[in-house]
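Every protein chain but one is kept in place in this view of the complex.
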Amino acid sequence: MLTAHELQDRLVRGDCSSVEIVQELLAAIQEVDGTIRGYLSVDAEAALAQARAADAARATGRGGPLLGIPVAIKDVLNVAGQPCGCASKMLRGYVAPYDATAVAALRAAGAVLLGRTNMDEFAMGSTTENSAFQVTRNPWSLEHVPGGSSGGSAAVVAAGEAVAALGSDTGGSIRQPAGFCGCVGLKPSYGRVSRYGLTAFASSLDQIGPMTRDVRDAARLLGVMAGHDPHDSTSLPAPVEDYEAGLPVSGGLRGMRLGMPREYFGGGLDTEVEAAVSAAVEECRRQGAEVVEISLPHTRYAIATYYIVACAEASANLSRFDGVRYGHRTAVAGDATELYLRSRAEGFGAEVKRRILLGTYVLSSGYHDAYYLRAQKVRTLIRRDFDAAFERCAAIVCPVAPTAAYRLGATGGDPLKMYLGDVFTVTANLAGLCGLALPCGFTAAGLPVGLQFLGPALGEARVLRAGRAYEQATAWHTRRAPHAAGMARTEAGGK
Amino acid sequence: MASNSDQQSMDVNYIARLARMNLDALEARQFQTQMDGIVDYVRQLSELDVEGVEPTAHAAPIQNVFREDLAQPGLTQEQALANAPAQSGGQFIVPKIVE
Partner (left out) sequence: MSAARYEAVIGLEVHVQLKTRSKMFCGCATSFGAEPNTNVCPVCLGYPGTMPVMNREAIRLTVLSGLMLGCRINPRSKFDRKSYFYPDMPKNYQITQYDQPLCLGGGVEIEGASGLATVPLTRIHLEEDVAKNMHFATCSGVDFNRAGSPLMEIVSEPAMHTPEQAVAYLQGLKQTLMYAGVSDCNLEEGNMRCDVNVSLRPVGATALGTKAELKNLNSFKSVLLALRAEIGRQEQLLREGGRVVQETRRWDVEAGATFLMRTKEDAHDYRYFPEPDLMPVVLSEQQIAEWARGLPETPRQRRARFASEYSLPEYDARVLAADKAVGDYFEAAARGSKAPKIVSNWVMTEMLRRLGETGQEIAAVQITPAALAELVELTEAGAINSNTARELFGELFANGGSPRALVEARGLAQVSDSGALQALVDQAIRENAKSAEDFRGGKAVALKFLTGQVMRLSRGKANPQLAAQLLEERLKK
């Protein structure tokens, strides 16, 4: 399975065309997606048309890092003229009239928008089982979840049905599925990529990011999407670095001081995960990194803080789904209030309802200060933990999740149990940090284990450098999932 | 955080009403149990002393992000109503609004 940068090299050399790449992927989808079910929709004709346009552009001398490269898009992002259902019945029939800024950036770079990937409804969940439409399976084991909420994006990349995909990460929704599926996932710092066009879950936490087969592709996609957007007041005005050019050819970890948070390596961490991550940390040391122990003392409050803040914001963000201007509307309603009560009851799934309930509760009169305001203050404490930590190290190295992928249905009856799995990822969102997940080993059952590098706000170049150095020293990212599609023709073509 | 109200469990039906979502009886029962567990869990923040700590509302420290006052074309009426579940005479139609 080739990466975007490898395919781009072939396109440049004329070894293959974008149309051929898209055809290969369509064949792969045909082959495995009936099992994996990572895509909600694929518009083959539109994708081929874009590929033809890209090939034609190349013929006229145009180039660019993503010209003709297919990218799958999580169903939470608006793409003009396409449905954007957020894997929810609530948005049945909704067709987006505009492009998300990140999507527009991909388009402008010549990328081919391939299809829409499955997810937990409105990005709420860690297994993609909360999709209203289908269950996506992990290409490494069909009995396991791909993680979530960007489970579809992770699964299609790992299964060879996409070269790269976009995901969104509110509390780990890019990094955790990347970890579960053995691919690379980058959550940029808050504000690095415009959120305009990303259907909001929790506005102060959400970020769009790439999910790819290697770190170099992640750097390439980030470079295309990053930057200030006048439509997103929270996007950062800082200049965009050339992330890909900044990647090391070798020795990228030499002299880098990595922090290991004491609190992340305690009880509750699966022994196989701990072993793989510890080995990875050893490898970093071998590559010349200096590893120091750090402390993030408020770690145990992160999940509570995260769920209060995220659900509070979600409860308002999801108020707009009411059946008035778009989306699902109940068949019979006597008045406007009934219209809301019924449309929303019918349109939202259980997990979304639970989070709206929690968010409404923590903001309601009499509870606001005790829950929401207090959580905002604890958020400050968590942020300060990281400020202090980054005084002592350049980046933090830690697991992505306490366990490898869950068995399908394992978290079904107990939402709280599912929430607790986000403990290593939510902090980056609360503190506005960047985080990179990449494969660092496998369990005995053959499930991938994810390694995470966390960097300070706007520290993308740094975590990408660490990640690239690690992946160059190891070969985990080149392993192929047993349920991935064959890519015989394109790969053979270059040999 | 030690006020009495905190020790009460969430009135799921009341909160659902605030959020404009009907719950059927089975859902309400299930949610009540689940929400009690979740609220009980998040209540652990009360252990912390947050006296004098500034709340964080934004993950990035920026301010004064403005646009200039320029009018730009938006959607046509047809585009605006393209997703409407019900429309008539250029308007979105809803069941009668009771004030």
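As written, the chain order gives the labels A and B, with residue 1 at the start of each chain.
Keep in mind that, in the parts below, contacts are C-beta pairs under 8 Å (C-beta built on N, C-alpha and C of every residue); 3 or more make two chains touch, one makes a residue touch a chain.
Bear in mind the structure is a predicted one, so any value in this text is a computation, not a measurement.
Check A:Ala54, A:Leu91, A:Ala457 or A:Ala485 against the missing chain and you find that the one touching it is A:Leu91. For the chain missing from the display, the contacting residue among A:Gln50, A:Asn78, A:Ser189 or A:Thr330 is A:Asn78, taking the whole complex into account.
Contact with the chain that does not appear here is found for just one residue of A:Ser364, A:Thr411 or A:Thr474, A:Ser364. As for the chain not pictured, it touches subunit A at residues 77-78, 84, 86, 91, 94, 96-98, 100, 195-200, 202-204, 230-234, 312-313, 315-316, 319-322, 324-326, 336-337, 340, 360, 363-365, 368, 372. For subunit B, the list of residues touching the undisplayed chain reads 18, 20, 57-58, 62-72, 74-77, 80-81, 88-97, 99.
Convention: only the chains that are shown with their structure count from here on.
The residues of subunit A lying in touch with subunit B in their complex are 93-95, 97, 189-191, 204-205, 230, 233-234, 236-237, 298, 300-301, 303-305, 307-308, 315, 319, 322-329, 333-342, 344-345, 348, 350, 353-354, 356-358, 360-362, 364, 366-367, 370-371, 373-381, 383, 415-416, 419, 429-432, 457. Of all residues in subunit B, those touching subunit A in their complex are 1, 3, 5-6, 10, 12, 15-24, 27, 30-31, 34-35, 37-39, 41-46, 48, 50, 53-60, 62, 65, 67, 75, 79, 82-86, 92, 94-98.
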